[in-house]
Each structure stands twice: as structure tokens, then as C-alpha cells.
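Of the protein chains in this complex, all but one are displayed in their positions.
Per-chain numbering from 1; labels A, B, C, D and E assigned in written order.
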């Protein structure tokens, strides 16, 4: 993608045009600079996974499914469950996505979402332990980016969070060092709602929730994952542009403020009628 | 292969020529439409595997070897042994075969043969169980396509069946939950002889055992694996042509009838002098 | 590399030039035919691995690190530890090295060094056994070729040997079939110093320690790994040239004689100040 | 395992269906915005989304054919679509189905109208409850239609199976696992041509014939739904444009 | 686990450093002989070697861009660099850092001066004790400089962290594992532009601001050392030529 856009001769022209619009506080699709496209989150859309959700931001769409399995803990955290986040950029989502193993960008985005969930300590990993040092729950969060009109990270992050927050685990009993899975279920222990918010810089302007068109004309994006208290749990600068300290702090303010909006969308998300 | 043949400008001409011959009930090599090339099967050609065989149909040749190992059953069939069929299209066999991991065609052919053995329930999987839920015999059937003059599936299927039908397993005893392998051996429990038969459709004609030349001019093949009773255990339409219901039933009749011939070849196969 | 050099039209000319020089007993860099470039070995350069070393021969440089892990023995040698040697040709080392999995040449060189250590029986594998049939030490020798001006094998072999010869293992105690790792450490049990020596043949001349320039003009190299007693533990002819029996015996003499020099370099190697 | 009764003596299946009754089916065309065409299908709990990109330039170029388009497919299962989490890497089964599905669609698509191009059909199984390859084919031909790619006919598919010795239509997962046969069939319904045919299981010659007939009936029903879904999409588009 | 005290009440860390004190740093330029440029850095026990090849012809050619050079990077850890042996195959973490580091260097390199070429930057972590990506960036810009590739400014990087609620400079491995945050920052120091910014952990807005300030101070120190290392290399070259 980087290569293709670099040789697109219309970019400088389109960039000038966009900058002149941005200078009036407007964007191509009529939004203000700090305005998200329409956000929609539906949870529990499938019966088979332990949790699932679809999130849409404008014409960008991602689906997340949560599966849990009993497995071994990592040797250095014997009393903690394990979280695994994987994002696939489905070839459905864009003519520029190829099928095949995740590329550099997909891996980066997976890891941004993973770190947001992990570093915010939102999941009580100790409650995922069944037999210390031996059996813990492994929580797989698999996300499919289905439709790409910009800002996959926030969309995928929303879907992941909504899916996890409506996931349940079977209760267990241990007998003779064997784990017995019971009928009753309990929620995956989630204590906070970490949401990633992405800000693109174009010229000197900072835009939240960049569209695909805006992403093409931007040379640096920052994603910050915040929680309710304003703590930032993960930052990722992406793209080969630069930032100064003031810009980082402005971005932080935007991410926290917009993060609160997105958290409301997760809280008020509709039940899709699948298992919850 | 598909790409190459598609741009071969001589195909329409050769196809017309072949069709006019077929209309007289004849094939290029003098065979009738429902006639196999010469079939030869020799079993027990190697000393090291638990079973082995070579099959030739005309100038097409395949070798199969059977190895068994103790391993774990699948969780959903704790009392059953495991069958694994793998076909390699050796670069020996054809100038158009490349070394490397199996491609789409090789995988399809492996799975056709695998399904024929598996779905016909010809192997008594329960008799491959040593300790229920813990130790079962895993039967590896590895097939090398060595020489390719058309109809690899039937040739490979014959070799696989002859190898399995002359394979033996060690008797075992279980002591303190440990498996002890004994000197005595017993046959791999095979109750029926499922053989795949392939029919190619060229124009409106149905030909059994297509040669490589005929395969190039055919746009659809069907392989059906039948057992003695006439039950069909596996069907695969392959290629981008079409069929109607009557054709499918004619193909079924051909496959069952020719299957009976091939079963005789397996039953009367010569011992190659290796371990049997 | 083979392809590139084959189409370099200057090779015949440069080869004639070099041969005329060799006929006077001289090499391009002023060395005699049986003379090594400057050799330098420093061991214990890192704190984290169980052993480490850097070796330089002229402008060729390799770094080796030794890690040990408890693991399972091979079924056919239940009372022996395991040695694993892996050489990476870092892209740092040469403009012609690509990042990625080891190619044919890297694998060959790894295996030459591996066989030298293994076949000379220099490591007492039985002393790496902790619980017979269950737990043994696995010794990983990882070598990075960092700078390539010819004769990577000897340089990497020196680094590997120096790293192993200054590696230590934790003492262990077994309690209730569990291995307890103690604070005290003991050396990896190495009884001899097997060193690979490489001789290149150019025309009829035999040159030890070929430079990159000489390697380009040579069509056959031989690496022999000898130990103190003169026993040769590993031979590898490499390249598409030929040898006669007399040449092999001359090469053996060179390898043993030069091997003794290199062994002195290992014995007198400087401590780099890391853990030893 | 297979001791459970999948078909009652009066011909009722575990989910209450009769032997020739399809699961509840829902089709929707055009959900995705960043592709040439898309379609979504639910057949019972099986849920699949298909996107089409193209016709477009072949990349790498040596894939292109001078006289017709190249049809590429991918059949893929989401990691969360199955009971046990599925690795995202393609399994041998997925590779085989990719080929079989491509060969089911090829006879219908007028590839010769787009020489030197590639048409990509991506089938993602979001929830798997048997019949995924047939539902994938049914949805794929809808997505091709929405992409404006001319076809001889739609391709429509369904699986038939065998329970307690009876041929039945459209297996669900439980029936597929414990039943005696599973035979997916795809057809171009208008011209009665079979484009996909597979069988795992055990059928007599008679049952094979009956199975093909049962499949044909199921395909007729699905074909009506496909046409309806396209009409709705078309009218939706018209509506949208009028707004 | 994290019950151990990483910062004493009087602000002293477990290795004796103050909160704003860098580990011992050593830089050396030009150790490797068979590349365009190279640099070695030690930051505490973290040891990294970087080599640059190029500008050179792109291979395969389709990688080339008509108007500028392509910068390629590889961040890789030696199998013996970590406490547990690391498989030599690139992990997802290494793939991500490869991208992040490339984007940290790109703004500084005058890529437009070498159209149609490739510049390769290979970063090998020989011993990992936290701060490897930032030390890698610092060394990479030295190696680029030695290779004679024109840059707007050097790129200099350091990580800041949080221990017992206090923002601290340049974490070591123990602090990284048990601390509350790790934030690597790279800048072009002369023009005060951030080219790499990541955070794992938990910072308030205030702490974020303080962290960036602490990072800037550390970067200033490292920048002086970089210039010194280049000067030494340059004088070494001069000396050698005079001999």
C-alpha cells in the first residue's frame, strides 16, 4: 500500500485540496475534525463462540469472536490466564488486501488491540486460573476486518471489547487434579473498558477516526487506548511522519474524550440474539 | 496445468479429432470407452514398512507404504485408531510436477483416496485401539505417484488398498498403563475393498481410466469409490465441466462394474517378496 | 552466489592472474599458501548465555552463544544429552546475504560444524543426562556469521568451540522425579578441541583459510575437523571441482597442522568479561 | 456415538424438520461497501459472507490468460466459526473446498467476456453448522451477480444426507456428524446441470439417484430465494437512488 | 511478582541509578568490514549491532520506487540474546518492531536523493536487557551516517518507564518486567520531532507529559554521544589514511 500510494501523482493535489478544506474546520464527508462517523455495536451475534460482536464505524466493519480453551499458563505467570488477540484483514474488506498470513500491518494492529486489553489490566487474569501452574483459561479473541473504509483499529478494538465484555466461561470444579466443566457459566472477568482511539495528522491538523481517503493523505497516525479514569494503557505512532510533544498531548486529550463516547457505545450495544 | 492447457491453441482441433474417434466407440490407444489399460499390482515390495505395494495402470505408476505408530486418539473418537493418507506427486512422474509441498490437486487426490478408505468403513478403527482414550494405532498411508500418464487417483488408490490389505500390526499387551509391543503380528483389520474408479467426460462421451492425453481434453472427471455390495462411499466431481443426473447414474454403473475388476486385481496381487 | 560468479566474465582473467601469483608461493594479501590470516578469539563476551565467544579470522567474524535447557533425550539415546548447532548467515555479513531462513549453504556449514563437535566425541553426552530416558540437557550452540570476508566455516567453528569450552551448566538434584536446579555450576564436559580447517583448491594449488576473493576463484574446498591426536572427525568436500587421492592426503596434513595452531588460539583466548 | 436416533419413526428430525425440509434460510445481497459485490447467507446456524473483487487486473501478471478471465476463490473458516477454535492457516480441507467451489462456479461465469483479468471470490464461514460449502456456493453466485458479472445461470447448492437409512435434505451439524452420508450438490437450476458433486458416506445406487432428486428440489427452493434477494437488492438500490 | 520494590523511598533504583539516570552507554561506529556502514551499541547489558547495505539496486526490481529510495529494516534477536533461547524465526513482536523502527528512521533519511534504490538496515540484538528497540534506532542512525547516507538529523531514542508511581529514564530488564509502564521514544533531537512513540503500561495524562520531557533529556545526552562516536570514527579514518 505504501508503495502504491507513493507513486500516485494525484496525492499532492488532493492533499492541498483537503488541507484547504480542513482549514475551515470541515472534512470531505461533512464531519468536524473531532467527530466520529456513525458507530454501531451489536454483541452476541453468534451461538458457537463464548462471545461475539460486530462493530461498524461508517463503512468500516469488524467482527470479533471469543473462544476459550483450557491450557497451560506461561511459566513466568503460573497463576494467570492467557489472552491471545489475532486480527485478520479479510480480503473481503478491500481490493488491496491479499489472502494469506497476516502482514506487517495486520500484525501491528493485532498487537495494538492486544496491548490495549492487556496493559490496561482490564481482564482479571488471576480469575482465569483453574489449577495454579497447570490449567488456566486461554481466551482467544479473533477479529475479522470485513469492510475497510479507514480506521480498522478502532473498529476492531470496539468489536473485540464488546465481544469480550459479553463473553462467558463455564464454571469448573477440580477433582483428583482433573478439571470438570460445569453447566453454569460466569462472565469473563472484565473490570474496565479500554478503547483505542485513532487520530490522523494531515498537515498540522489532527483528525479523529480517519476515513480511508484521509488515511491515504496522512503520513502519521496515533492510536491511544484509554480507560475510564483517563489512564492511557497503550500508544502507537504509526506511519513515517513526525510529531511534537504538544501534538501528542492534544492527541491524548482527543483520545480520552472520544474514548468516553465509544465506551458508551459498548455499554449500550444491542444484543444480536445469539448466545450471550 | 489448467492455465497451460487453456492457452494451448491445438486443443479445439485435438478435441474434434478425438470426438470423431469416440463416436466410433474407439480411443486413441485402441481401447474401448469402458476399458482399463493393463493393470498390475504387486504387494509387499519393501521390508521396512508395515505394508507396501506398487500399482501400475498402463504407464501410470504409484507406490504406497504403510507405517504404524502408537499415538493419541482424537478427542471425539477416543476408542478409534487414526488413518492418515498422504499423496505426493513426485517430480519423477511428470515434467509438469514441481518438487515442494502438495498443491491443490495433490491435496484433492489425497483426500479422495482418504475418504474412500474412511467412509466405506472398511477399516475396523475400533480394533486399532490399544488403551481407550489414550493409545491407539495411527496408520500412515503414504503414496508416491511415480509415473504419470493419466488417472493417478485410481492408480494411487489401488496401491494404497493393496498396501493396507497386506499390512500387519504388532500385537500388544498393556501392563501398568504401559503398552508393550509383542513379536507376534496381526493384519490391519480391513473388511472390504473400496476402490476408486475415475470416469472422464469428453463431449458427451464417458471414458473410464483416462490417459494423460484424454485428461487434457476433458473438462470434467468423476471419481466414485465403491465396495463389493455396490455401495458408493465417496464421490468427487473434479474439473469445471458439468453433468446431468443421468450421466451421474451412468458413471455410477461404470464405477461399480469396473471397481469389481480392480478388486480382483487387488485380491490376486503378487507378493513382491518383502515383509508381508 | 554460484549463478552470479558463473556469469562474471572477469573470472577467467582473475583466475589466471591469481594462478601466476600462486606459482611463486604468494597470495594477493601477501600470505603464504599455508598461512592463516590474523586469528583472534575472545570468550565470555555476554552475561546471559551459558557461554559465548567471538572469533575473527582477518575481516571475517562470527559470534557464538550457548544456551542450555532441560528436555527429553532422543528415544534411541536415552542416556545422552542433545547438541544442536545452528548457523545464521546474518545479512550484516555480506551484501549478498538475504535475511530469512537458512539457505542450502548455511545449512551445510551448520552441519559441518555440528558434525565436527559431535563425531569427534569431544562432548561427554552421558554427563549431560539428568534422569535417564527422561531429562537431559539440550545444548544449543547458535552462531551468527557477522562479517564475511571468506572462510566462514573455520571462523564459526572457532567461535562455537570457544563458546562451548567456556560454558557452564547448573548442577542438579533429583527429588521425587523432579529436577531441582542448583546455584553451583560445572563446565560443559568437553574433552577435546575439534577445529575445522578449510583448504581451497585453485588450479593445482592448495590454500588454507581462503579469503572471499580466493573463494570466488576456487571451485572446490575441503573442510576437515581434526582433534589433538590427529584423528579426523569430519570431512566435507564442497563445490563442484574434483580431487585426487594424493590431494586429499595433502589436505589432511594441512588441516591437522593448522588445526593445532587454531587449538592454541582457543586455549589462549582472552576472557571478554561476561559470565564465564 | 451414532446410537442416538436422528430420525423418528414418523420421519421427524431432531430439530423438528421433515426429511425434505430445508433449514431456515436468509439471504442478503450487498452488505459490504468496499468490494465489487457481496452476499450473506444464513442456513440454520451456518452463517457465511462472500465478497467479490473484480474483474480486475491480474497481479502478478503471469496469472492472466489472453482469452478469458481467471476465477479465483478462497473458502476460509473464521477461527471462531467452529466448536474448537480453528487455526486461521488454511487446512487441507479448506484447500480442497476452494478448488471444488471454484469448479462449481466456473461453468456459470462468462469468463470469456473479461480476458486478461482476475475475478476473486472470497468465502468466509462465520459460523459453521454443516452445509458450509453449499451455502458458500449459493452466496458466491449472488455476490458475483451483484458485482455485475454476467453468468449463464446462478449456481445454487444444497447438501443431502442419509439418516436411519432415509435420504434427507439439508443436514445440520448433528446430523452430519452422526448420519450415514453427506452429499453436497450444486446446479445451474435453469439448465439442470450439476456443477459440484461430492459424497462422503455410504449410499446405494438407488439412494444416490434419490439423493440427486431431493437435492434438485431443495435447489429449486433456494433458487427462488436467490432471485428474490437480488430483486430486493435491486429495488433497494433503486430506492436509494430515488431518495 | 511485582511486590518487589524497584525504587527506594529516596529515589534509588535496584541497580543504584537515580530516576533520571541513563545506564552506561557505549557506542562504536564502523566495526564491520563488509557492509556500507555499521554501528555497535551497549546500553547497560543490552548489546546491539547494526549494519547498513546500500543504497543499492532493488532486488526484486518491482520493489523500486521511481522518485525515492526504499528503506528496509530488520529488527532481529539472536537466539542467545534472551533468557530463554529464542527461535531464529521472526516473532510477531519482531515483525512489529521492524515496522516501527523503519517509520522512526524514514523521516530523517533523505530518501529522495537515491531514487530506484534500496537501503537496508539490519539490527541484530546480541543481548537483550530492555530498551532494545530504542538502542537499535540510536545505533541504526549511526550506521546510516557511516554509510554516507544524508539525513535531516540523527535519530536518537530512549525508553522511559514508571516505577512505584514515578517516571524514570531508561529501564533495565528487571524494571521493564515488573514496572508499571514502558514508553520508547525516538526523536530527531535537533528539530525536536518525535519519530517513534509507543506505550505499554499505564500512565496518566500528566505522567505522559512528564515522560516525554524525561525522554527528551535522555535523548539529548545520547545525541552528544552519537556525535562523539561519529567524530571518533571520522578521525580514526583520517588517521588510518595518514598511516
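Note that in this section a contact is a pair of C-beta atoms (placed from the backbone, for glycine too) under 8 Å apart; a residue touches a chain by one contact, two chains touch by 3 or more.
Predicted model, so just to flag it, every value in this text is computed and none were measured.
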- Could you tell me which shown chains are touched by the chain that is not displayed? B, C
- Message: Given that one chain is not shown, which residue among C:38, C:240 or C:268 touches it?
- Response: C:240
- Item | Per the touch definition above, residue among C:25, C:132 or C:230 touching the missing chain | C:230
- Item | Sole residue of B:39, B:63, B:83 or B:109 that reaches the chain not shown, by the stated touch rule | B:63
- Note on the structure: Per the whole complex, from C:27, C:115 or C:265 the residue touching the absent chain is C:115
- Taking the full complex into account, find the residue in B:122, B:144, B:165 or B:269 that is in contact with the omitted chain. B:144
- Task: Determine and list the subunit B residues touching the chain excluded from the picture.
- Result: 46-49, 52, 59, 61, 63-67, 69, 86, 88, 90-95, 99, 101, 140, 142, 144, 146-149, 212
- Pick out the residues on subunit C that sit against the missing chain. 3, 6-7, 77, 104-105, 107-108, 110-111, 115, 119-121, 222, 224, 229-245, 248-249, 252-253, 256
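Assume only the chains that are shown with their structure count from here on.
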- Query: Among the chains, which is located farthest from subunit C on the basis of C-alpha centroids?
  - Reply: D
- Query: Whose C-alpha centre lies nearest the centre of all protein C-alpha atoms?
  - Reply: A
- Query: Roughly how many whole angstrom separate the Cα centroids of subunit C and subunit E?
  - Reply: 31
- Query: Classify the inter-chain contact topology: is it line, ring, star, complete, or other?
  - Reply: line
